[in-house]
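This view holds just a subset of the chains, kept in their places.
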Amino acid sequence: MKVYLSGEIHTDWRDQIVAGAVGLDVEFSAPVTDHAASDDCGVAILGAEPDKFWHDHKGAKLNAIRTRAAIDAADVVVVRFGEKYKQWNAAFDAGYAAAKGKALIVMHGADHQHALKEVDAAALAVCETPQQVVDMLRYVQNGTLPS
Amino acid sequence: MKVYLSGEIHTDWRDQIVAGAVGLDVEFSAPVTDHAASDDCGVAILGAEPDKFWHDHKGAKLNAIRTRAAIDAADVVVVRFGEKYKQWNAAFDAGYAAAKGKALIVMHGADHQHALKEVDAAALAVCETPQQVVDMLRYVQNGTLPS
């Protein structure tokens, strides 16, 4: 089972899921989570841009080579919305995954519930914690529920 | 040409585009922009829910009948990000449209540039004003530039 972990990059939620899923036959993928590298990859490789828009544009497209291939290959796409920032790229990934027919799991706190209702409506599961994602992956793969 | 106008519902940007496009052979569609109706449509028709999550869930799914059909039918999807709110549904629509191969136009102010870089990277045009959308639709259809 291939699982793509999209969204928030400032907490260790991905590590918690990967650690919790030890023993399962799951292959995880994710965007580059080094914030600086992710922001500057375009100009670092393809040349500097004086205009911030094109600076970001080159980087976002280069990152898209990684993220779209990973989402296209995934069986399950988990999208985490954290407490900070606009996180429009996370919502974009959710829409992209939904249109591609991927099984979508959305993870967010209760305070974001109303603002995320359209995203949640496209999901097969909505949860709050990494442990719930692990429990779901284990159930989906082995049929066993947490005791 | 079918154009879907996604995103912000609290300003009159859709009206400006529709007014500006008079004389063009364009058919516009949009989500329900009556905020109260959009929020409550699910329970109003399908029965009340004590839990706000399911209240919103019913509404978001009912709205999806309209929005997905409209995006699927569109040649061009314009997504407007305004000044307020999370607007994750707008970013979701952008991701959905990108995955479906729709021509994507994103409209937003300069202050949102960095946060929207992944969305902009998937677009065929990024602009700031309704007039620019009108100018693009006229050029795409007639080949004439604004004088």
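When the chains are written out, they are named A and B in that same order, and each has its own residue count from 1.
In the analysis below, a residue touches a chain if its C-beta (ideal position, glycine included) is under 8 Å from a C-beta of that chain, and two chains touch if they have at least 3 such contacts.
Predicted, not measured: the structure shown is a model, and the values here were computed from it.
The complex is a homo-oligomer: every protein chain shares one sequence, and counting across the whole structure file gives 8 copies, of which 2 are shown.
Note that in this section only the chains that are shown with their structure count from here on.
The angle of the rotation superposing chain A on chain B, based on CA atoms and rounded to the nearest 5, is 180 degrees. Taking the mean of the C-alpha atoms as each chain's centre, chain A and chain B sit 23 Å apart. Interface residues of chain A, counted against chain B in their complex, comprise 52-53, 56-57, 59-61, 63-64, 81, 85-100, 112-122, 126.
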